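The complex appears here without one of its protein chains, the remainder shown in place.
First chain written, first letter: the chains are A and B, and each begins at residue 1.
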Amino acid sequence: MTVSVERGIQTLKEHIDAPVASFFTTCVHCGMCADACLFYTETKDPKYTPIYKLKPMRRLWHQEYTFWGKLAAKLGLSKPVTAAELKEWEELVYDSCTMCGRCSMTCPVGNDIVYMIRKMREGMVAAGFAPEGLKAATKRAITIGSPMGVKLPALKNQIKHIETDTGLTIPVDVNGAEYMALLSSMEIMNFPEYIGAIAKIFHSAGISWTLASDAFEATNSGIQIGSSDLAAELVARVVAAAERLKVAYVISPECGHAYMALRWEGPNLIGRPFSFKVIHILELLDQLRAQNRLPVTGKIKEKLTLHDPCQIVRRGGVVDEPRRLLDMVAADFEEMEDHGVMNWCCGGGGGVSANERASKLKLTAFNRKRHQLEALGVNTLITACANCRITLEEGLEFNNMDVVVLGLAETLAEHLEQQTSSSATTATQ
Amino acid sequence: MVKPASLAEHLECHQVSRRGFLKFCALTTSMMALSPSMMPAVARALEKARRPSVIWLSFQECTGCTESLTRSHSPTIENLILNYLSLDYHHTLQAASGDAAERAREAAMSENYGQYILAVDGSIPVKDGGVYSTIAGVSNLEMLQHTVAGAAAVVAIGSCAAFGGLPHAHPNPTGAVPVQELVHDKPVVNVSGCPPIPVVISGVLAHYLTFGRIPDLDSYGRPLSFFGASIHDRCYRRPYYNKGLFAETFDDEGAKNGWCLFKLGCKGPTTYNACATAKWNQGTSFPIQSGHGCIGCSEPHFWDAGGFYQPLSAGIGSVGTLAGMAVVAGAAAGTAAGRLHQAKRKQAQRQHEKVTVADLEETDS
Partner (left out) sequence: MTSVELLIWVRGPGLQLSLAAFILGMTYRILQTYFLGRAKNLAEPRGSEWVHGIKTIWWRSFFHPGMTVRGYFTIISGYMFHLGFIVTLLFFDQHIELFKSWTGLSWPALPPIVITVTAVLGIAALVAVLVDRFADPVRYLLSDYQDYLCWTLTVLPLVTGLLLAYKIWLPYTSLLTVHIISFELLLVAIPFTKLSHVFTIFIARWYNGAIAGYRGVQS
């Protein structure tokens, strides 16, 4: 088995379904999706028009799944998809698409373009045309267990620090805990505050939770590179751990595509419904808020705004939760002009941040976010995705912008009311 | 009975005043779309015109055309002109019958060989050797071919002779054809209409008498001067059409207000004739004026051009059956193709080669 264009085509044939057929049938080449894509708006390069990124797949659909297309292909009137063409499209499908799905929201005929990009990537992987950086990350995810190469000892080391800092025990491998929390490598290495934050909040709310030593990693490079086989393998590890520990919920961390991978793709990847529920940390926190189990004190005085992580908000459906939570701790929360399901991507999602080749383009695309921030004139930016956070910080630094980026969970944890006589019990009992 | 030598004398005999004659000449001149300055020339020519011999053959027809010419309430100049013609053979009008009648035709033909005008009303059946209409044992086809040989020109009177008319309508069981399909070596003038307007017939004959040749024709062989404009263009109800004011039924407010009859099936827009200007019964009225849409009788195939009461913008014939078949065929083919494609997709899924880390080793070439 080796990758080849034939294998790529064969894979695309598997993935062209009724929605894809209806989208390609309906496209009128109006180009309005370009306006929705930050890679186009910030470069004005027409090749970054979202639907154009699907051109080879569209032709394949036409040749394989339409009457005239099959006829034309038989008569040699339409040329087959070639390796050279896929190679050329690699940049368009990976470097210039974060799978943010904003184009899917604006297409006047209703094409879910990102749904198709996700499928196109399946074919690209099988044909061998995926960016080296993303390949490497995926390899690490499969072989080491984390795209950043974070291993259990590293996590244990961080846990030790956090336990010292907070005075709380971080539960690991607790059988029968209600919640199993997952982390992203980015959080473990760059934003360990998150672990402390959820530990504090869970302790305060009396939630029984645990980490799994063999499945702490939430991110799923398989989803980003676009290989269901590899993605399934990564999801299966989480499922195995959750079933082993008999948890009722698995908490997806502040990471966009992890939520997509577990909550929406997960059961489809492993081919059966989960025996547990997947809940995003923001959903859980919002539930706690509703149950008055999240007492906070003090509000941030400075004007701040919220960056909506695409996979959590637009593609994930967690839209109002972050706003309700933010309102608890923010005195002056102002929305960006395009916000919620219409917010702009940070520019680093969908594997772009793991793809070194795309780093320059990513920074160009960041200008969209820069304009949004400048229009509001804020110095504090809240988000709920570690990947967004690192991309935003990179962009802000590159542009010498004085804006602080904070994770929502840790912001809430900071404002958590110190409980003197807590009735809550620790999960480790 | 000795017939007068010239048309002027003939008219005089019938107490048609000089003033009446000139009026007719002026009308004919204008109907033939000639410059008014031509009127004296027309009058002079008609005054001097000699009686041409006319042989009138009636084939598959209903005598409506002859009725149109002869059954006017009072004698008209058109009628008199017809009378003036040396009508040597005409089934309906001649006194002779049987062999005598046929002999009269033979005699006229030989006396005026190469000079006579052949008037034809009715279409000619050609199927099965033309057996579907015979006169004195001679098929119409044979009689036409025989008679046309010595004619100077042929005037096909009425839509049957001009375009096949009712006998030619689908499914045309007798294989009826119009004159122009059989006569190629003689000038043929089509005076279409079911029936044609009398003044058009006389006008064509007047033109022939005046200029010794047939008038300018449109692409259907009809005199341009009478068939150059559509009923619609000359219709007094046209302003209502332009405003979108239509009678929806024959007795609604719109009908009473004299609004456009398009929705009631009026074929005026695609019909070329002089009805709206020449009118019928000495200029009394024409169908649209009496509240009925034009049925397009002077156009070829007007029997097959859809229902008389179907608007021009509606299709001809019902679409229900074909549409139903299309749905069934489309559904069957679509389902089959969709299922086939699904099978192809599932097949590709079965043949799926699992992507492993090893596949990521490969570097782009």
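The rule is short, and it goes like this: a residue touches a chain if its C-beta (ideal position, glycine included) is under 8 Å from a C-beta of that chain, and two chains touch if they have at least 3 such contacts.
Quick caveat: nothing in here was measured; it's all calculated off a predicted structure.
**Q** Taking the complete complex into account, which shown chains does the hidden chain touch?
**A** Visible chains that the missing one touches: A, B.
**Q** Which residue, A:A83, A:A136, A:V172 or A:M342, contacts the hidden chain when the whole complex is considered?
**A** A:M342
**Q** With the full complex in mind, choose from B:T92, B:T249, B:T335 or B:Q351 the residue touching the hidden chain.
**A** Checking each option in B:T92, B:T249, B:T335 or B:Q351, the one touching the absent chain turns out to be B:T335.
**Q** When the complex is taken as a whole, what residues of chain B touch the one chain not shown?
**A** Residues 219-220, 230, 232-233, 242-244, 246, 262-263, 269-270, 299-301, 304-306, 310-317, 319, 322-323, 325-327, 329-331, 333-335, 337-339, 341-342, 345 of chain B touch the chain that is not shown.
**Q** Go through chain A and note every residue touching the omitted chain.
**A** Chain A touches the missing chain through residues 16-19, 21-23, 25-32, 34-36, 40-41, 44, 46-47, 49, 51-52, 65-68, 104-112, 115, 263-268, 271-274, 277, 314-317, 319, 337-338, 341-342.
In the analysis below, only the chains that are shown with their structure count from here on.
**Q** So in the complex, the part of chain A that touches chain B is made up of which residues?
**A** Its residues touching chain B are 1-3, 7, 10-11, 13-14, 16-17, 64-65, 67, 87, 90, 125-126, 128-130, 132, 135-136, 138-139, 142-143, 225, 227-230.
**Q** Along chain B, where are the residues that touch chain A in the complex?
**A** Residues 337, 341, 344-345, 348-349, 351-364.
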